[in-house]
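Every protein chain except one is present and positioned as in the full complex.
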Amino acid sequence: MNAPLLAVEDIGVRFGGFVALQSVTTAFHRGRVTSIIGPNGAGKSTLFNVLSGVLTPSSGSIRFKGQDLKGTRQHEFVHRGIARSYQITNIFPDLTVHENVRVAAQASRSRYNIWTNRNRFSELDTKADSALEAVGLVAKRDEIAKYLAHGQQRALEIAIALISDPEVLLLDEPTAGMGPEETKEMVALLEKLASERTILLVEHKMKMILGLSDRILVLHHGRLIADGSPRDIQTDPEVRRVYLGQNDGYA
Amino acid sequence: MDTELILMQLFSGVALGAILVLTALGLSIIFGMLGVVNFAHGALFMVGAYAGLWVASLTGSFWWGLLVAPVMIGLFGMLIEYFLIRPLYGRSIDDPLLLTFGLSYVLVEGVRIVFGTDGIPFPTPPALTGVLDLGVGFFPIYRIFVVGVVFVVVLLLWLGLEKTRFGLIVRAGARDPTMMRVLGVDISKVWLLVFGLGVGLASLGGVLSGPMRSVNPEMGSLVLAEAFVVTVIGGLGSLLGSIIAGLAVGIVISMTALFAPEMATIVMFALMALVLLVRPQGLFGKLA
Partner (left out) sequence: MTSPALAEPLPSSVRKPGRVKSLMTTYRVPLSIIALCLLPWLLPSKALAVNVLVYGVVAVGYNLLFGYTGLLSFGHAAFVGAGAYITGIAIGQFGVPWYAAVLLGVIGGGLLAFAIGALSTRTRGIYFSMVTLALAQLVYYVALQASSWTGGENGLRGFTVNKINLLGYDINFLDPVNKYYVLMAFAALALWVVSRILNSPFGAAIEAIRENERRARTCGYNVERTKLLSFTLSGTICALGGTMSALHLAFVPLDSLHYHASGMIVMMTLLGGASSFFGPFVGALVFLVMEDVFSLWTSHWQIIVGSIFVLFVLFLPKGIWGTFLARFVR
């Protein structure tokens, strides 16, 4: 039985009079890469915010491994196994790369320990270094994060999300602001991660999405208008209508 | 407890609340537009009171003091914004707070140097002394005047914000300063004017309160605390919140003074603590 890992039912989000999401129902299965696409304002970030606990939906429910996540506070989502990265780089600017990841690793244990020297927890160091290795940042380990190049900061973004060993990884435009070279490297990284984890991706670069995804969801004006394999999506008439005139993005 | 006493105390509370409203509005406008919590607000209130007294003694008329002092101190406020606050733009949000805090020390000590450390009585203008018999009680004319002035000022402020182009810019700019720049509005001029306006409101409150409390260099510290309490209860950045909370706090203080005078100030803080427990963003504030 292939029960879904993460399922949402009839999700609605309103901000006052503005409807950001409407009747979104879908499920995500273990080990697959699902991309969420749609024009700006379609509700992609809102959906991500709902899935990562930043926003409480006005209606509908989220179930993770069969459990209703209603009432779960935002910081508990990571402990349950859902981690995310941000579209606009959201790291700890004055800490070193290693410290950035290490403090993220620490969040699941001993975070109220006010007495033991933190360097005693060497397993956190090992975890941090292996996450840095996974994203290719080991060489920059002792650099202060705010001085990294943009592409490296995006990689650090992902490393921070990765460190909690999540079952579901939500990546919000990981290639935002990247040129062709950096995008290629990021795609390679994502392909490596995809072989190990369940990934939900929000992206604009069509060629990248088509190559990477097992499944694509299309949002428009807060509604889910299409849900299927890359082939299905490419031939869907509604999607073609919505996307008429959209760029292919980077090669 | 007879009705007459209660009514008079209630009215006293409204008069007290009116001054609180002015001060809190000034604070709220500055915060709403510039994102700055003006820790010198109480000190500027006090400076306004002294300025009013000084102008009145120069010209022999309270009315000149009332008119000129807020404008004078408002202009002084613009200088503060231009030379001291603007350089901090883009830095930590705490920096303007810290700077204005230090500034309050300078202002208070400055007043002590010029006017001395003892309090000075602020005489009630002859035209406004005495009481008015309204049937249900005798109401001090000066306090009726204060409530009237504040009402008119708030009305003008509301009209200005809702109906004029400048008001539109102030309301919109508070939401998106970058957008304002893009639209060609010189946001720095707006900051200057808004800061001056906020300070002007505080100093107006100072002049008005002069005849009600005597004037001394320390009077600003309680005023600052009061303004904070009102702003937290009403909701930071909300003008309606400042008005309602200001009046409410004034009335609560006044009524408590009737039954347990020593508890009056404490009750104000306790009220704030209660609001924090139940609704941390204030009655009309938005969650951060």
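Every chain is named by a letter (A and B) in the order it is written, and numbering of its residues begins at 1.
Just so we're on the same page, a contact is a pair of C-beta atoms (placed from the backbone, for glycine too) under 8 Å apart; a residue touches a chain by one contact, two chains touch by 3 or more.
These numbers come from a predicted model, not from an experiment.
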Sole contact to the chain not displayed, among B:L58, B:L79 or B:I93: B:I93
Residues of chain B in contact with the chain not shown: 31, 35, 37, 84, 87-88, 91, 93-95, 97-99, 101-106, 108-110, 112-113, 221, 225, 228-229, 231-232, 236, 262-263, 265-266, 269-270, 272-273, 276-277, 280-281, 288
Missing-partner contacts on chain A, residue numbers: 52, 54, 73-79, 83-84, 86, 90-96, 99, 102-104, 106-108, 110-119, 121, 135-137, 139-140, 142-144, 147, 149, 151-152, 155, 160, 164, 182, 185, 189
